[in-house]
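Up next, chain A:
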Amino acid sequence: MISIAVLGEGYLFLIGKAILLLIVIPAFSMLIGYSFLLKMMSHMQDRLGPMEAGPHGIFQLLADGLKFLQKEDLMPNGSDRFIFKAAPIVMLVSTFLLYVVIPIGPHMVLENLHTGIFYVLGVSSISVIAILMAGWASSNQYSLLGALRAGGQLIAYEIPLVLSVVGVIIESGTLSLQGIVKAQANGNLFGLPIRNQYLISQFIGFFIFLISAQAELAQTPFDMPLAETEIVAGYMTEYSGFRFLLFYLSETATAFALSAIASTLFLGGWAVPFIHGTLAQVIGPFVLLAKTMLIAFLIFWFRFSLPRFREDQLQAFAWKFLIPLGLVNILITAIFKVAL
Partner candidate 1 sequence: MALVNKKFFPKPLSHILNNARKYSLWVYQWGLACCAIEMAATFVSPRYDVMRLGVIPFPASPRQADLMIVSGTVTDKMAPSIRRLWEQMPDPKYVISMGSCANSGGPYWDSYSVTKGVDQIIPVDIYVPGCPPRPEALLEAIVLLQKKIATEDVSQRWIQ
Partner candidate 2 sequence: MTEENHLSTVSDLFSDTVAHFIEALSEGVLQYESKEKDLWIRVKNSSWAKAAQVAKSINFNYFCFLSGIDWKDNDELGSEKLWQAPSESVESKSSKPPPKLVKIAGGQSRFQVFARLFSIEKKLGLFLKTDLDEKDLVIDSWSHIYKGANWHERETWEMFGFVFKGHSDLRHIYLPSSFEGNPLRKDFSLLARQVKPWPGLVDPEDMPEQPEQSNSKQSNIDESSNNSDNSEQS
């Protein structure tokens, strides 16, 4: 990794980064995310989880992937063929695009977009389109119900997600994720001599972000689009074979991407106090991974312990609680920023 980093600007560097960020990280996070999900769930439930495929079942994803490759690719009667086939790919695109702007080291980010955070919010909602495509094209009632639920839910939680981020922008004064990390590493808490991870000053924002991310990911308690006991598997009901795996993986990979973004925004990203230069370059990814795992742990923890809301309760929670709270948070942050 160091060698890639010190190659400097140039096409080789770009290719190196591309390989690292597009293949290594998503694959790694899928593998880890998947095993992590299964293992964590099992251990929470007093079980062992997959044990046979590889040591402690770490190759479960490989087995699943290869198995799904061999599965028949079914399409129900009356489905819209093109849209049905395209939906999982759109979903995967949305996931991959999230990884573009996540900085994993001082110089390691595929594209340090100036509009980074804005871009993240925009790209993450592409998945809604994929879900609506999948549900609409399936010619299945459960799918359609699930897709419409997903639509209603994701648009309701897009706003709190946006609002929770505004506080961070006010404090850091930049939209770039790399800039936010640096602002956190160098900044101090409202003029006090304390280093500022935005978790401290923006804990309301963090809280809203975490809940909205949970809802965006359609994880329990917000998993109505997939509610197994109500509408079987929601928009994924008719998907079989590898297309289902694409959906399934992009779900866990998005969970990891959003965790990484949350840790970048609120936990300081790759930065560690008092470590700069090459060392930061080396340990940065691992620091980020640790923080990401922490937040992913939170997300999955909620997922495996809580019952799910009802659709109207979810809407009410978003519109009547999270959005007003987000607005208040912005105003308070702005007042502090202006006053100090």
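The rule is short, and it goes like this: a contact is a pair of C-beta atoms (placed from the backbone, for glycine too) under 8 Å apart; a residue touches a chain by one contact, two chains touch by 3 or more; residues count from 1.
If you want to know what made the cut, all candidates are chains of the complex that A comes from, given by their letters.
Values in this document were obtained by computation on a predicted structure and should not be read as measured data.
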Exercise. Which candidate touches chain A in this complex: 1 or 2?
Worked result: 1
Exercise. For the complex, which residues does chain A have touching candidate 1?
Worked result: 38, 42, 45-53, 57, 59-60, 62-74, 228-229, 232-233, 236-241, 244
